[in-house]
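Here the complex is missing a single protein chain, while all its other protein chains stay put.
Right, chain A next:
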């Protein structure tokens, strides 16, 4: 089948149905002014399936009634934009905060949840920082759990394999030399780095958080794809996963203000939010 170079045509009905599928499965919305993303993101899938248009794709989605094609459509539409050491100053501050939390609770390991980790660059960046002495002498590296809604992104994260373009975004060459090996044109994270992270599939809008309480939750550049109502719901899930006084780290431009009273801005670490303590038994040093 021949495909023209221009994007395949799609009726507004098809676009609406595909948008609705994405929102139903993940809570993510595609703004009307970004509807072009649907055609762009699905073009490779149309080609792979031998379909000429989004209308044909929708017809097949309705006809097959199996989850596989729907999963593939949703995976293709998810924005998996990420890079190593994204907003590096935030990660440095996070290491300081983690060190302080660990000093407060030497009897157990600090636990960090990297939610919406996409293809794994965020948790890998954290693992590198902590392994390179970020915790200081005598303090154990924290436990890192990383989740994403996309099975395809998680498969890539677990493999820790990155293209030449991906490996060069944000990652200093000395760290690349320490933590990655060349792998046939790609770059593969060393097993000892990957072992520091537990990857799990989790849908922030539908699934329970990973088991156990966390001291720090990162949810950066995820909420911006959700409606206000879904953000409120997700804040509830994040709050339930945090220990009282634990820290929430959002992306630049994301805020809890006006959406939830379960978090307050953290006095000590600017830009971080602190889970409201319901019991006075243990006060965090972060104010």
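As a convention for this text, a residue touches a chain if its C-beta (ideal position, glycine included) is under 8 Å from a C-beta of that chain, and two chains touch if they have at least 3 such contacts; residues count from 1.
The rule we apply is simple: contacts and distances are computed from a predicted model.
Engineer: Pick, from "Heme exporter protein B", "Catalase-related peroxidase", "Response regulator" or "Hydrogenase maturation factor HypA", the protein name that UniProt gives for the chain of this complex that is not shown.
Structural biologist: "Response regulator"
Engineer: Of the residues A:169, A:200 or A:264, I need the one that contacts the missing chain.
Structural biologist: Of the candidates A:169, A:200 or A:264, A:169 is in touch with the missing chain.
Engineer: If I consider the whole complex, including the chain that's not displayed, which of A:132, A:181, A:207 or A:229 touches that chain?
Structural biologist: Answer from the full complex: A:181 touches the omitted chain.
Engineer: Touching the absent chain in the whole complex: find that residue among A:16, A:29 or A:83.
Structural biologist: That would be A:83, which touches the missing chain.
Engineer: Go through chain A and note every residue touching the omitted chain.
Structural biologist: 83, 164-165, 168-170, 172-174, 176-177, 181-182
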